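A single protein chain has been removed from this complex, and every other one stays in its place.
This part shows subunit A:
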Amino acid sequence: MTQSYEAVIGIEVHVELKTNTKIFCNSTTEFGGDPNHHTCPVCLGLPGTLPVLNKKVVEYAVRAGLALNCKIANFSKFDRKNYYYPDLPKNYQISQYDLPIAEHGYLDIEVDGQTKRIGITRLHMEEDAGKLVHQGNIVTTPYSLVDYNRTGVPLIEIVSEPDMRSPEEARAYVEKLKAVIQYTGVSDCRMEEGSLRCDVNVSVRPVGQREFGTKTEIKNLNSFRALQRAVAFEIERQIGVLESGGKVIQETRTWDEARGITVSMRSKEQAHDYRYFPDPDLVPLVLDNQWIEFIRESLPELPDQRRARYIREYGLPEYDASILTLTKEMSDYFEEVIQHYHTPKAVSNWMMGEMARLLNAGGMDITRCKIKPTQLAELLKLIDKGTISGKIAKTVFEEMFASGKDPEAIVKEKGLVQISDEGALAAVVDEVIAANPKSVQDYRGGKTQAIGFLVGQVMKATRGKANPDLVNKLLKEKLQ
């Protein structure tokens, strides 16, 4: 009998906060820039300098903590996490150890129509490290180059409970987390650009066993797809190791996207002896409840609330509401379309149908969609007015997607206006009736579905421009 296994997954997410300046100095957080230009004596770790906490970072961390249903600490402090690596000029990272700013939160995720609550252990503030640049081949190059522009950029680290049990849940968690943080406006959360990074802890255990198995940590996951694939691979790999009588080694593994596997990173010996201690250069942070409540009241509408509102106010099915609120960009787009076109379900159908199909095919997200929300609204109005048929609208939509042109311009340019003139259509209908005696006979003999074929022939003859309702009506009249 084969043993069945269960995966246990916990995730640490680092999010870069969208402040103007770094967490402990007034250097800019602007992305890129010439190497080492966005620095000052503080973030370069020069002797004699002192860090001073950016108030905005505290506000943003509290905002994110509240959005993730955390309890905000009235008293918290900063600690030094000690390790040697050239991307860290002070040889320690300022972080929060035993008294983080927020704890005991949760996120509700949805997988296969089931809602599941994932616990959030803690959320803390810390500074980002610099960037190592390798000239040429990483293996053969004799040296590394260091750019400290990113050193000191504010981060929040969000640690989940080991509550996830499948690659799908892991992905759903990070997707939801990203959406919530984006809605709060404290970060762009761009996974590809590294403003949202996740490290995933995975272990497996025989079903029914209570203790956790030995875990590995997976790094270098820069898309949702990579995350889901890496976790799926790692679960299978660990089961394979156990099945063949081996032991899983606790280590850090990196995801190799090209090969679709996780690879062991040479384990840095004693790497986890960080010798945390309170940073004497920074004083404790004391937040009163009044200020915390003030921030809570200023929180914008979050994905779950927005989703509930879409169901309640717009009468959208749960499925539509979930998909539309999954990212802030998608949801904001939807909101703008319905400002100009008042049938939310029709907008939802187009966004989840044609638009999603074309975006997926192009590997794009909605921010790169050339169709403006107002243009989509115009297109839907053209259908309602009968100017174009729903079928032709798809052609127009594709053209809009490719060129960003207005729907009216495309309809005019390509002569796509729907034929709703009875006189003009009657002639075509007569021709079709004359050319298809077999179908006409079938219809008259009681096979009413034969009319579908005849409608199709009229549509074909008019290159899709005939008003289908009118064609139906005319055919029925003439065949009586």
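In the analysis below, a contact is a pair of C-beta atoms (placed from the backbone, for glycine too) under 8 Å apart; a residue touches a chain by one contact, two chains touch by 3 or more; residues count from 1.
Note that contacts and distances are computed from a predicted model.
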Hidden subunit of the complex - UniProt protein name among "ABC transporter related", "Aspartyl/glutamyl-tRNA(Asn/Gln) amidotransferase subunit C", "cysteine desulfurase" or "Cytochrome c oxidase subunit 1": "Aspartyl/glutamyl-tRNA(Asn/Gln) amidotransferase subunit C"
Residue, one of A:L221, A:V248, A:L285 or A:A450, that touches the chain absent here: A:L285
From A:Q3, A:S144, A:Q339 or A:N360, residue that would touch the chain that is not displayed: A:S144
Which residue of A:S27, A:S348 or A:N467 touches the chain not shown here: A:S27
Residues in subunit A touching the chain absent from view: 19-21, 25-28, 34-41, 44, 52-58, 75, 77, 82-86, 99, 132-135, 138, 141-148, 266, 270, 273, 275, 278, 280, 282-286
